[in-house]
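Take a look at the structure below.
All protein chains of the complex are present and in place, except for one that has been dropped.
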C-alpha cells in the first residue's frame, strides 16, 4: 500500500465531486473562511509525512480541541474524570439537554459541548495559568511552537455563545461546575479558537496511533491504556449523532470540528487530517467525510 | 501471546471475584438457569480452539441472534436495509420509544429490539420458509448441525412479550412493518430462542474476524466491506447504553444477550465467547464484562 | 340573553367562513362522512332545547365517549380510579408515550387514549356484561333508547388500530392493565363507535351542568363534587394539546372527538354540542372551535 499515491488519488476524486455542504454560519468569523479550501495530510509511524492541497494553511480546529483538553485533564486527574463526565454516545443532538436534566448535570461524553465545558472546569481547577499551561502542553506534545489561539475567533464565538452560556449555567445549577461559568466559558472559547493546519494536526495526533508515546522522543504522553481509551471514545462519540455512520463507513477513531477539520487515527499506523469548511447536515465536513470514507475503503484500512 | 494460558488465568481470576449480577427475571424460562454457570471459548484464525468452564453447555443466546438476523438480511437486500433501520447508537434505553416517535418508526440501529423487529420483518418478506431458512443459514455458516431453536424459551418469552407487541405495533402504525405484527414477533421470538454454547458462538462468529470469509471453506458469507460494517455496528451499538463503556474498557466489537452470553470479535485475529447468566444493571453479563475487560487489558489486544 | 337567536346568528356566521379543516383520514369509515355537515344543539337547565343545521344526524362521537366511560368507572370505583390514571394535562401529543414510560404506565389523564384504555380495563373488571351494561348506562342517563354502537365503525377502527395496540400493550408491560389487551381494546373500540346527534349529546351531558343530577328525574348520576371534578378535567384536558387554547378562547369545560363533535358545558346553565367533521391541525373540529369561541364571546358566558 502506497499511502502517498492513495492520498493524492482520493484527493483528486473528491475535489471533483460537487461539494454539497454549507458553511457554518453561526460564528461570524468562521463564515469568512474561503469555502473552497481543501487540504489533507497524513503522518505515519514509519515516517511518511505527506500532504496535498491546502494542507499547510491554519484553520480553526474548534471541537477537535476537545480531545486535547480531555487528554490533558486525563493526565492530571486520571480516572476520576469519569465521575464528572460519561463515556457513552448521546443519541441525538437534542438529547444533550434532556439527558443533562435526567442525569443531573453529568454530560454523556466529553465531546459534547456540555462535556467539554466540564473538562474545562476541571482544567481550570487544576492549572495555575490555564490558558498558558494548556497551549504549552499542546506545543510540547507536537514539538511545534507555531500553535496558538486566535483571539478574534474566541471573541467572535463568545459574542454569540448564548447556547453555551445556557449549557454551562444549567450544569452549574446541578452543582457540577466548580468555577464561575463565565471563567469556564472564556477558557472554553480559547481552546476552540486554536488554529492548526492539517499537517499540524496529523503530526500532533500521531502519538495516539503510537500507544500514547510521543513520536519525537518516545516519552509517555498517555499510558497505553489511556491512549486506547481516548481512541475508543473518538470512535463512539467523535462525530455527534453521526458517530455510528462514521464508524460504519470509515471505521477509524476520529474527531471533527465545525471549522471543517477532521482528524482520524489508525492505531499502530497513522494519523490523517482533512480540512474542507463546508459542512453536511450533521455539522461535519462534507468533503472530509467523503474523503475518509473513500480512503479507508480503498486502503481497506478500517480498524474493523 | 499465549491465548490458552491467558484465557485460563483470567477465567480463574474472575471466577473468584464476587458475582454482583442479578438473574434476568422477566422471562420465566431464563430465570430457571443455574446462575453459577461460567464458560469461555476462544477460536482464532490460526486454528486455536480453546475453552474453559461451562463452555460446551448450550444456553439461550437471545439478542446475540440479532447479529445473525442482520447478517442474513444484509446478504439478501444489501444496503437497502439502511432505509429501514439506522446505524447510530441510541443513547439511553428510554430513547428507543421517544426516538421511534420522533424518527417516524425508523429504529436507530438493528440491535435495539425495535431494530431487530424491523430486520425480522424484512426477512419474513424475503424468505420462503423463514424459520427453516434462517436456521439452515446459521447451521451452514457454522458447519454445525446441532444448532436449534428452543420452543420452550420462545413460548416463555412470547407470553410476557407485551413490550415487544407495543414496539412492533408502534412501528407498524408508522407504516414501517410490512407483515402482520404477530407473525413478525413469532419469528423474532424464535430467533431469540436459539441455543448455543460458547464454543458454538466463537466458531460461528469467527468469520467476522476473517473479513467475511467462512473459516471452513473460504466462501464469502459477507463481503469484506459488509463484514467490517457489522463489526463497526457491534462496536458502537452492541451493548445498548453500555456500548461506550464496552468500547472504552474492552475495545472490541461485540454483542451481548440477556441470557448472559457475550460474543466479541478481534478483526484479523479471533472471536471469543463468554457466558455467565447474572447481569449487571445495564443488562449485560456481570462476569462476562469483567472477563473481557481483564482479557483485553492483559493481552493488550483492544483494536484501539 | 336569548340563546335561540344567538345560536342561530353564530351558526350563520360560521357557516359562511371558509372551512380550513381536513377530514380525519386514518379511520376509513370516518373519511366517508359528508364533510359539509354542520349542526349545533343547545339544552339549558331552564328547558330551552334548540338546534340548527344537521343537529339531528347521528355521527361517531369517538373520544367524547371517554367522558362517559370515566363517569361510569368513577361511579363504580370512586376515587380509587385516580390510582390508575392522573388528572394533569399532558403537554404535547408525543408526551403520551414518553410520560407513560417515565411514569411507569400511569397515563396523565383519562382523556388521552392511554388513559381511556385504562378506564376501559377498569370497567371490564367491574361489569358483568361490559358492552351491554355500558350502553344501558348511557341510555339510562339520557333517557334515550336510540343510542347505540356502530359495529362498522368499531371494526374499521380496529383494523388500523396499531397505535392503540402499542399503547395498551405498553401499559400492560408495566402491569397496569389487568385484562387481556385484545379484550380491553375491543371494548374501547365499541365505546368510541357510539353514534349520537348534537341533540343527543347536549341532552345527555346536561346533567354535568346540574351538579350531577339527572335532568329528567333529579336522581344523582354523580355527586356534586364528582360532577365538578369531571368538568374540571374537561376544562384542563378535554382538547389534547389545545386544551389551554380552548380554555383561553372559549372558557368552558368540554370534550372533542375526531368525528368532528364537541360537547361543552356551562355549569348551572347549559350544555351545547357542535358537529362539523373537518378538523384543525390539533385534531379538533375546525368550525366547532370557531363556533364556540364566537358563541361564548358574544354571550359573555365563559365561566371565567
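Which chain is which? They are A, B and C, in the order written, and residues in each are numbered from 1.
By our rule, a contact is a pair of C-beta atoms (placed from the backbone, for glycine too) under 8 Å apart; a residue touches a chain by one contact, two chains touch by 3 or more.
These numbers were taken from a predicted model, which means no experiment stands behind them.
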**Request:** Could you tell me which of the visible chains the hidden chain touches?
**Result:** A, C
**Fill in**
The one residue from A:84, A:172, A:228 or A:249 touching the chain left out of view is A:172
**Complete:** Missing-chain contact among C:6, C:23, C:45 or C:87 belongs to C:87
**Request:** Write down which of C:101, C:148 or C:245 is the residue touching the left-out chain.
**Result:** C:245
**Message:** By the contact criterion defined above, which parts of chain A meet the unshown chain? Give residue numbers in ascending order.
**Reply:** 94, 97-98, 101-102, 162-163, 165-170, 172-173, 181
**Footprint left on chain C by the chain that the document does not show** = 86-92, 95, 99, 102, 108-109, 224-225, 227-229, 231-233, 235-237, 241-245, 247-249, 251, 253, 267, 297, 300, 302-304
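We take it that only the chains that are shown with their structure count from here on.
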**Request:** Report back the single chain whose CA centre is most distant from the CA centre of chain B.
**Result:** C
**Message:** For chain A versus chain B, which are copies of one sequence, does the interface use mostly the same residue numbers on each side, meaning over half shared, or is it different?
**Reply:** same
**Request:** Express in whole angstrom the distance between the two chain centres, defined as the mean CA positions of chain A and chain C.
**Result:** 55
**Whole-Å gap between the CA centroids of chain B and chain C** = 47
**Request:** Any chance you could list the residues of chain A touching two or more other chains?
**Result:** none
